[in-house]
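One protein chain omitted, others in place.
What follows is chain A.
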Amino acid sequence: MPGALPQLLGSLVAVVAIVAVTWALGFRRAARIESHDEARELFSLAPGGFEPVAIELDRQGRAAIARDRQGRVAVLVPHGNQFVFRLLAPGSPISAEGGVLAIRALPAVKIEPEGDARVWANTDSSDNSG
């Protein structure tokens, strides 16, 4: 089709330009949870709801972990400037190493809690430095 290639190239340039403008306008901040209330709200927005009875925030607000009344454990994983809700499978390994929670199913997520990390750990790799 005549004109298709220039049109495609023009569209590509427009895509790159808009993404650059988006970045330049500051829409590149990482997701951050400011408070337990905010985390509670984010957990409650999970499909069908998730009502935490215990929440632990990362010191930098980069993630959060929570447990509900049924003992289910869920994590808020950062994705851009939003969070993704992930419900862990029962017994999913969580370790506390150097006071930092590591979740085997979510290797990119590290949670440095303000409280005792060992409370959330369920594997033998937990240490006593939490």
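Here is the rule we go by: a residue touches a chain if its C-beta (ideal position, glycine included) is under 8 Å from a C-beta of that chain, and two chains touch if they have at least 3 such contacts; residues count from 1.
Methods note: contacts and distances are computed from a predicted model.
Colleague: The complex has one chain missing from view, so what does its UniProt entry call it, picking from "LuxR family transcriptional regulator", "Aliphatic sulfonates import ATP-binding protein SsuB", "Sterol desaturase family protein" or "Imidazole glycerol phosphate synthase subunit HisH"?
Modeller: "Sterol desaturase family protein"
Colleague: If the hidden chain were put back, which of A:A54, A:V84 or A:A105 would touch it?
Modeller: Only one of A:A54, A:V84 or A:A105 touches the chain omitted from view, namely A:V84.
Colleague: Could I get the residues of chain A that touch the absent chain, sorted low to high?
Modeller: 1, 4, 8, 11-12, 14-15, 18-19, 21-23, 25-29, 41, 45, 47-49, 51, 77, 79-82, 84-86
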